[in-house]
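Report on the following structure.
Missing here is one protein chain; the remaining ones are kept as they sit in the complex.
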Amino acid sequence: MNQTAQTATAYTAKAKDIWVFGDYRNYFQTRVTLQLLSRAGDLAAKTGSAVCAVVFGHNLDEYVNEYIAHGADKVYVIEHLSLKKYSMEIYISLMERLAKQYMPDIILVGATSFGREFAPRVAKRLGTGLTADCVGLDINEDGILVQTAPAFGGNLLAEIITPERRPQMATVRPGTFQEIPHDYIRKGQVIRIPMPEDLPKERLKIVHYQRKPHRGQRIEDADVVICGGRGMGSKNRFKKLFELARLLGGEVGATRPVVYSDWADPELLVGQAGKHINPNVLFSFGVSGAIQHTAAIRDAGLIIAVNKNPNATMMKKADVAIVADANQLCVALIKELKKRIRS
Amino acid sequence: MNFNPCTKHKTVRKTVRKFVETELGPIAHEIDQKARFPWEVVEKMRPLNFFGLQVPREYGGAEMDSISYAIVIEEISRVCAAMGLCITVHNSVGTNPIAQFGTKEQKEKFLPKLASGECIGAFCLTEANAGTDAGGVETTAIEDGDHYVINGTKIFVTNGGICGSALIFTITDSENQRNSNSVLIVEKNTPGFSVGEIEDLCGMRANPVSSLFFEDCRVPKTNLLGRKGDGLKIGLSTLDSGRIGIAAQALGIAQAAFDDALKYSKERQQFKKPLSTFQTIQNYLADMATEIDAARLLLYRACVFKDTGKSFGAEAAMAKLYCSTIASRVTGLAVQIHGGYGYSKEYDVERYFRDAKVTEIYEGTSEVQRMVIARSLLTKPA
Partner (left out) sequence: MLNLIVCIKQVPMVSELNWDPRTGTLKRDLAEGMMNPACHHALEAALRLKDLHGGHITAITMGPPMAEEVLREALAIGADRCILLTDRRMAGADTFMTSFILARAIEKECPDFNIVLCGCHTSDSETAQVGPQLAEELKIPGAAYVEWLELKENVLRMKRLSDNFLETLEMDLPGLVTVTTSQYQPRYVPLAGIQDAYDKYDITTLDADDLKLKITGIKDSPTRILKVYSPDSKKKNIEMKGPAKIIVEELLEKFGRKIGGEIQKDLKAYGQDQ
């Protein structure tokens, strides 16, 4: 018998609701749920729909209140002791059931590690499309969600829609949207749903989990990063970047050639095979700008690049391109900063 | 006739490129400057069959076709010509003659060690008074019971400082002019065999080129390659294959210089526009690309002739002559396009420029290649 990919589960949305998955596990680092509630509010204004948060877990009052304060009109809550752990399989089943029952028009999920695994499976069960890691969301004149997603290391952007199937689903990169200031007077409807008793047996179990121990500041979280390349000249000169980093309260990153030359620890590699960083200020000393490196710094804010070659790729990617010897400029900057910080 | 590389050859190229760009790329400049042989990279190359490129499977080699072989050498040389030299000399003149002319016992004894890279091979012809002219060889191998006793000095031996075994071109019979030469396999630890100082050369600096000394060096007769008096035959056949390797090496250097020049010409601005917008530079680039392509086709033809059992001596000589000639020219233009920066050690093109020159000299100078080509033209039946 011939098979087709049409799944019986696809539905036409009854409600115009926009759902945001409440991803609170890493609440203090990732405020993506609040950011999504904010954007959902903008979108809801265009479609005349309600903004809903959906949250699973145990002892959730704090988050429920927070979601309402940040723009949720309704919060769907399933609370149960067994939901204390972030269990993928159970969460997927719960989301599937709720979506099939309430039929939202849009489901937004933060592109956290959890969200990026959770959303595709939910989309599959609902027989609908999903756009990954969006950096833009809007509603077009037909009332359809237009999702902007990066490809090829951010070198390209694609606009993607799910024209027919519902819900329209997207995961959204943390930091893409601004959360709205909280308003604890704001009222919202809380819909509590009992934990179903007929969930399938879990085949994937979390045996153990712990918050990753903090080893000082992680370069991924640093507001200021100093990246150095071969243009620093030597291992000894490269070390000066650490002094600059101390002065600026930042972290040092390195390019692949630097790591290979043993000027820096492989832990410091910023690149496709290493760390992806998103500092507010990035200093780039003597970095030529291989695509593996530039792809990993694409979320940086102000970029200040120093290179003898004004045509190095890194210089084109910078806000400020300083044509100078990286080492000399580093020394001059350290000297000047010391003076000013002291004064 | 199909000019598209087959998928296998594309895979070979990508595989080798990835390896050398990762492992040799970051150190190519340093090992050239310090004239350091990168043993740490050799360690990684060993299990990947780089040392047994054309050695039969039964002895642990990859048994590659000759185009694959040329691609491997080209890609290594594109990043580090000195390592390309080590590998091509080890394979084509240090190892393959044993596979081709060796007895079963010699193959079983030497090939596994050579193919695994446990032992690096070398081939010694050149002497103070002999190089291009093999007739001038003065190193003697005198029969003494079950042994040959070797005396003499070989110079400019590629891999000399690192070889575990070497094929030595000697005189075994001073009476008979025609069949006076023989090739002996000498292992490093043989008493009477010693290695001289590493030469301080213009290019290929990471390869430890040195002299080898033989003082009453006794090697068993079982180490005689082929028969007594086969020396010239083995030598000539070995050089034909060796030339394919050197041609591939020159091609790799030329390709590296072209790639850098093309990139630089697009980045570097003069008179507020990229160099590549100037017609003179465009002409340079067009000539370089054309010459590289022509060289590659000549080389691949020699490879196909070799693998299909045709005589390929003149084809290999043409490939070696042309590849090395254009390597010098292309690297020279690459320096020119880079201007002052090209003359500085900050950019790689000056290294390519130095490395390219010797490809016109070793394994038969360009003049000798012309002799070989002319001889083949003039001896062809009308």
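When the chains are written out, they are named A and B in that same order, and each has its own residue count from 1.
Everything below uses one rule, namely that contacts are C-beta pairs under 8 Å (C-beta built on N, C-alpha and C of every residue); 3 or more make two chains touch, one makes a residue touch a chain.
Quick caveat, the model's predicted, so the values are computed rather than measured.
*Asks:* Consider the whole complex, including the chain that is not shown, and state which of B:Leu53, B:Ile337 or B:Val368 touches that chain.
*Replies:* B:Leu53
*Asks:* In the full complex, which of A:Thr33, A:Thr112 or A:Thr255 touches the chain missing from this view?
*Replies:* A:Thr112
*Asks:* Among A:Asp61, A:Asp265 or A:Glu336, exactly one should touch the missing chain; which is it?
*Replies:* Checking the options A:Asp61, A:Asp265 or A:Glu336, the one contacting the hidden chain is A:Glu336.
*Asks:* In the whole complex, what residues of chain B lie against the chain that is missing from view?
*Replies:* So the residues of chain B touching the unseen chain are 7-8, 10-12, 14-16, 18-19, 44, 47-50, 53, 57, 61-64, 68, 72.
*Asks:* Residue-wise, where is chain A in contact with the chain that is not depicted?
*Replies:* Residue positions of chain A that touch the missing chain: 1-6, 10, 25-26, 29-30, 86, 88-89, 112-114, 116-117, 119-121, 123-125, 127-133, 146, 149-165, 203-212, 223-224, 248-250, 272-273, 280-281, 290-292, 295, 302-304, 310, 315-325, 328-329, 331-333, 335-337, 340-341, 343.
We adopt the following convention: only the chains that are shown with their structure count from here on.
*Asks:* Compute the distance, rounded to whole Å, between the mean C-alpha positions of chain A and chain B.
*Replies:* Centre-to-centre distance between chain A and chain B: 52 Å.
*Asks:* Taking the complex as given, what residues does chain B use to touch chain A?
*Replies:* 25-27, 30, 267-269
*Asks:* For chain A, which residues are in contact with chain B within the complex?
*Replies:* That would be residues 256-257, 260-261, 309-312 of chain A.
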